[in-house]
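Missing here is one protein chain; the remaining ones are kept as they sit in the complex.
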């Protein structure tokens, strides 16, 4: 992918995706919590298909393109589930081994006709996909899913790719939202969006619904998760960059004791600490994406890169948002000021797909001792 | 003990013990690393006997008096081993059950004629006195000590009270420095003093040398350790108070960019953080001493109080000394400036009898969950 | 005269232990369990039953002298009273009338003002809020812009207050307003009492980022308040207001919120099954130490108040330590909660429901209101450490 393509994508995403606080507030607590029209527009722009081969209606680009878009959407606080559907669910499908399903679903994902979620975590969360608590059972010759999965985003997808433990290992299945036996319990997130607790009772599956067989499922799932983790980190980067810029503007203009508060050295030095966290996030995210794009990158190296970036991004975003709030004082705590929107999104994204602590722990278990 | 007695003690200690940097520097790296004459003067002032009953030549006061003196000695960076000998070893002897040894040794400790150390830690340190690595063995009908003990302070004591594991439990024995089979290997500490690694090879003991039988040893040792931990915390408090005062003076007078550097808000706010750590240490040390002085205080409550105070004091002293160094810039890093003396003593005292981490861990194991 | 329920009991005749037992018995018997340790500030409709009961018993103003209708508690008994309330997790109501207006009128008010205003405060019929903060004068009262002009027998107030706690639950407000535009900084400000039903007053709740509306904006458009509602001298309002600031700082410095934070932290840790992990225990222990030491220094300052002495500027450290400790606890809650840290409201975790984010949200404004922690650090640097300006 050329630098020009990347630049074009970034510019188009930046132009199209600007913060519309009224829209973000309006969509909070609604079902599905985002706009179908906007989603289709995103499809028209090609964003939803950046990771989908041209043969399936996508642009056939790579992670570099996906994080470029994710960063811009993070800036604009888009409630549309880009990382969840266009990266996480899409990649799980793409790296599965069901050509027919790819043929059917990928073009619809690329165009924005449908939204997909990935159900892989058990009721307690956690980073290990082998710990999923949905099981594949044989009952009277029919195969069925039993169990539950939590933190599924978006809550209101058209269908879910569900990780299930089968006798031979992990499988992935495509389950429509309307599938009999599937109950979807939305849980409110801090930013007004919802994730779902899905319960499966004798939900029928078959070779047709099988996105990935045990031969492919685990690898596809891990690849999709690492990529989505980096895409989420890019959203966090965009978000923290805007939060810092907004705070610097405030420091430059808000006057107390007859001087702009940004002239007070204690605040200046703390603003520098925010800036450093943001720049460290940028550097490590860039390095992680490069390392994942390297064809020689192993699955373990990819996991290290993803955990390294997400640990920093989650930590940095929360630190920056908290300081931004403190520096804004009372005004920042009100809902009508946009800062709170960034703050609440930071809470959601930093917890999603593993918080800083979880990724630090995964990093510790994978990285070599110095 | 009346407030007047305490005030008198504090004033006399404060008058007598002022920082003499030249003396502190001169004594570094020497054997024994402190002055016998000064030690006897401290005996004459009554300080070494505050915890010793009047019948044994002491003042018969309590921990409140001991920490008052320790704080002043901490301010003045006295290299004389007050907490090690006049608190730790003295209390182990006093709460042992050998009346004859008390009769012989306590008056000599009170007067400053002799200096004693307590050997209780194994070669790896740690806070559990039951883990001591000296053993009491029977060999041809004679009882002998075997093993080693480390971090014994002062290295050059006239004798050591040694914790040893016997068949019936812990015993404490008084071993003169010149005892056959005892080898004393000094190890240099950051402040120029030395602690000892003592090696015992068939060092003969008997009922006469037994400071405490298994019936009394463990309780005496634990009481002595908790008291010495608080006394060391008080030294740390005195030291950090002086370090902060010295730093504030520097901030008020040192001019950069045409202004005293203490007028820069970033430094002001950090100075406030130093001040808060210091005041928290004062408050928790005071509360810990009160709680230990309460006749209803159990051994476990005493341990919680001691760990709580030492964890705070060690942490606060290091934090304050590091910030003091940063604020002083180059000058503070030179040995001719007194700040380095405080800094190096803080390193030694914060590590001695358990550092912040060790006491936090003991606190966690003893304190109730909230 | 009688200002409220006649105070027949002389509490000083009870021992401290006996007094504590009386308070505890009352609390445990009658305080509604569902109101204990609320995750957010309660509205008047939610906790009025309890406080009306307290008012009817004559227990609503424990610190006021008996001649004014209070319980007339000594400093040590007052601490016991407050400790028992905190121990049981009883939330404050909108108690500025009790905590601020009453003491201020006793000290600076006229006898007519006391007769008019103290009885309805004691009866919880009139609820007071505090109008100090403004959009451009949060931590910096020198920038106060709300104006009051004397016009015949009334002051005409124009301007805006913000960050006003529970104004929508209040009937009255104490307003700091500029009455001399030439005077600098804190001089030229007057202390006025205002009935919020007066024409020209608009109260607008501010939805905060946690989705609550405990704070309000209050707008004044040619609002008339009788000249007799001036407390203290004209232009001397800062003297009146600051007489209660030390109390406010020691109140914000109480270990109550951090202790509530530790409770939530432990619930979350238990639900996640990590409460015995070495990593969690070490970090918990550090926070437990921070809270225990807060308790030690709080006791120190409370003892000063107990002796009837004035609090010095040192008390600012209490506010900083309490609020930042609470924030560190809230941070560890989020971190321990994992994916649950993104969910809002009461969350099903293991076999219980926990409001995971409540301490995190609640902790944020504590370092802003009551004089931001930056202001508190400035005060300590200048007034305690004597660092140059």
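Chains: A, B and C, in written order; residue numbering restarts at 1 for each.
In this text, a residue touches a chain if its C-beta (ideal position, glycine included) is under 8 Å from a C-beta of that chain, and two chains touch if they have at least 3 such contacts.
Everything quoted here is computed from the prediction, not taken from an experiment.
Contacts of the undrawn chain with the visible chains, over the full complex, involve A, B, C. Within the complete assembly, B:318 is the residue of B:211, B:303, B:318 or B:367 that touches the hidden chain. The residue touching the chain not shown here, chosen from A:199, A:312 or A:328, is A:312.
Take chain B: the residues that touch the chain left off the picture are 121, 124-126, 150-151, 187-190, 195, 255-257, 264, 266-267, 318, 322, 325-326, 329-331, 333-336, 339-340, 343-344, 347-352, 354-358.
The chain not shown here touches chain A at positions 248, 251-252, 259-260, 262-263, 265, 268-269, 271-272, 275-276, 279-280, 283-284, 286-287, 308, 311-312, 357, 360-361, 363-364, 367, 369-370. What chain C contributes to its contact with the hidden chain is residues 277-279, 282.
Here, only the chains that are shown with their structure count from here on.
Taking each chain's centre as the mean of its C-alpha atoms, chain B lies 43 Å from chain C.
Per-chain CA centroids place chain A at a distance of 40 Å from chain C. Centroids of chain A and chain B (each the mean of its C-alpha atoms) stand 54 Å apart. Annotation for chain C: residues touching 2 or more other chains are 374, 377.
Across the assembly, chain A contributes residues 264, 266-267 that each touch 2 or more other chains.
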